[in-house]
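Excluded from the complex is one protein chain; the other protein chains are retained at their positions.
So, subunit A:
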Amino acid sequence: MSTTTDTAAARPAASVKKARPGGSSAGAWLLATPLAIVLGIFLVIPILMLVIVSFLDYNSVQILWSFVVQNYIDAVSSSATWETFAVTLKYAVITWAITLFLGFWLSYFLAFEVRGAAWQMGLFLVCSIPFLTSNIIRTISWIPALGRNGIVNSVLLHFHLIHQPLTFLLYSQFAIILAFVHLNTLFMVTPIFNSMMRIDRTLIEAARDNGAGFWQTIVNVILPLSKTGIGIGTIFVITLVMGDFVSVSIMGGGQSASVGIMIQNEMSQLQYPAAAANAVILLAIVLIMVFLILRVVDIRKEL
């Protein structure tokens, strides 16, 4: 059904005068106008503004409209900037590895081990509902578990597994990565689950019939066919972690750095051009990473 209409839409239907489903090109333009306006005003122009301001001078009170590259020189000549970008990248890579592991196996469980569409969708909803609640509250909610007198320490002390409360649990890099995994695994599960649900089940039967074991089926059939979902999930997780400052500032206890926190600090000190320069560098890094991922997977295939 959809294939026939797609081919019809691809070439101008000269002989058919009747309006085709999907509407006319002018109609499509009209329908897309609000979308284009909102994204133009609140995404394209602000990002351009960010790039412009990153090349402007400033003093302690205001932005000065004169072109300088000093903000970039300041940024790349400071070892603190490099360290901050490095640690943020580290968070992103570690979080990516953990969420990929969890996302793949949780999706595999939902798509291939759970039987019946109702169970599959029900359990998927269980994973995705927390996304619609507050990230800040979800991050704070780790404090009673991880604190010095928290649940984890109490249990470990009670069973004499440790003699001193563990102090690395909260306000540490461990806590930051835990929060990232907690908040972002859904972004890995959803696209991978979506990819896996599209895999033709007969392919798996064929693999089994040809003598492929569990792991061979995973590596040779399911993994390649989930590539798009893995790519989309990777883009989500990497970009969310690279730009974060909420989780790092709550879970890091004010001592930890991230690019987001660095930008936020510069903003609170009214150093907007400096913040903009770091923002543009962050944007460039994120876009390069996304570009590299898109070279491996075609996300339009998934829509």
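Note that in this section a residue touches a chain if its C-beta (ideal position, glycine included) is under 8 Å from a C-beta of that chain, and two chains touch if they have at least 3 such contacts; residues count from 1.
By definition in this document, contacts and distances are computed from a predicted model.
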Unshown chain, UniProt name, "ABC transporter permease", "Ubiquinone biosynthesis protein UbiU", "Rod shape determining protein RodA" or "Cytochrome aa3 subunit 2"? "ABC transporter permease"
Touch with the omitted chain, as defined above, among A:V53, A:I176, A:I230 or A:A257: A:V53
Contact partner of the left-out chain, one of A:F85, A:W142 or A:F193: A:W142
Among A:I41, A:V76 or A:V93, which residue is in contact with the omitted chain in the full complex? A:I41
Checked against the full complex, the residue among A:V69, A:A86, A:I129 or A:L203 that touches the missing chain is A:I129
Determine which one of A:V68, A:V87, A:L102 or A:I199 touches the chain that has been left out. A:L102
Positions on subunit A contacted by the hidden chain, ascending: 1-2, 5, 9-10, 18-19, 21-23, 25, 27-32, 34-36, 38-39, 41-47, 49-50, 53, 63, 102, 105-106, 108-110, 113, 115, 123, 125-127, 129-130, 132-138, 140-145, 147, 149-151, 154, 182, 185, 205, 214, 235-236, 239-240, 242-246, 250, 254, 260, 263-264, 267, 272, 275-276, 279, 282-283, 286, 290, 299-300, 303
